[in-house]
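One chain of protein is taken out of this complex; the other chains stay put.
On to subunit A.
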Amino acid sequence: MRALGPALAERLEPVLGTVERHAAECDEKAAFPTQGLTAMRSSGLLGLLVPARYGGLGGTVPDLLAVSQLIARQDMSAAMVFAMHGQQVAALVHHASEELRERVLPRVARGDLYLGSVTTEAGKGGHLLSSGTATRREGDLIELDRMAPIVTGGAHADAYLITALAPGATSEGQVSLVYAERDQLDVQVLGGWDPMGMRGTHSVPMRFTGAVPHDQVVGAPGDFRRVTVDVFAPLAHLGWSACWLGTAAGALSRTLRLLRSPEERRRRDLKSELLLTRLSRARQRIDTVQAMLSHTADVYGTLSERERGGAPWQLLVNALKVTASEQCPAAVEELVELVGLRHGYLRNQPLALERALRDLRSASLNYGNDRLHLANGSLSLLDQETTLV
């Protein structure tokens, strides 16, 4: 992972402090990291990916990944909130009309707009490119009534990017991405959130009803696929992987600090071959993900939009997601075995391995690995040359 420049590191510092102070409590109560979000707002980091001409920090995708990873060392939920907001911002930057960008991006840069993501739908699960929600065009407005089973930070977001069928769609694949602000719609939270991990994401079921101006469609009507291929899917997989990597790296770092403390050194044999081998394996898994993540991010930055639609790139970025979602929890698993019951299994211990493991358990489910393996199997068949990017 490329190191963060000093200016960004300085902005990030108070965010990290705040997130760290509240991580255990947010997990305990399954509460959104409100203070963390406030710190992200005032740090300017919500506008990390907003180009300077709209008042943003003009950051890059590697910057987004580095910041997400560092936040995830303290709290994976808060990191996910940040990474997914970044994905929404990138979609606006690259695919919203200039008029919409001028209206929205300066407010994102000021920290006034935290963006939620609404793609999952009951019935289709995680399948991004289809929708069962019809919309209607009424003059200049698009009317929608969208149920959303799981919206990270949904109760706290100021605006949303929502997928739904384009008005008049004749097939389930004609999906539009619609930008909607909280006060433009009737926004209801339909239930609570009490999961195994990722408790701080406060990912609640919601319903969005009302109408938004037609010019708030991001990308061409019915062509969410293009936004997905170009920005949404790559940034989801890159961003999530950065969060998982950060959580695993944070867990290893805390474990090493414990092992090296004078008290622990007296109690343990740091020359134990089992201990050394376990540390090595955990580190190896983390470095594997780190290598794959930074390579994939580099490749993403060099590809044209057309190449992002090709099999070799999609195979790589899907494989990154699957690999990171397997190796990061496996690394923490290794650490739990190493430190044992007290530091590894009890709740609210300084190492927080138990929380890291619960949080990381979501990784394979967050856009199901099974789904990605099927996609990658088909994509492999389309690439008989086996072109490696």
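Everything that follows uses one rule, which is that a residue touches a chain if its C-beta (ideal position, glycine included) is under 8 Å from a C-beta of that chain, and two chains touch if they have at least 3 such contacts; residues count from 1.
Just so we're on the same page, contacts and distances are computed from a predicted model.
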Check your understanding: Can you pick, from "ATP-binding cassette domain-containing protein", "Spermidine/putrescine transport system permease protein PotC", "Xanthine dehydrogenase family protein subunit M" or "Acyl carrier protein", the UniProt protein name of the chain not displayed?
Key -> "Acyl carrier protein"
Check your understanding: Of A:L185, A:V229, A:L293 or A:L360, which residue touches the hidden chain?
Key -> A:V229
Review point. Residues on subunit A that touch the omitted chain in the whole complex?
Key: 129, 170-171, 173-174, 222, 225, 229, 306, 309-311, 374-375, 378-379, 381-385, 387
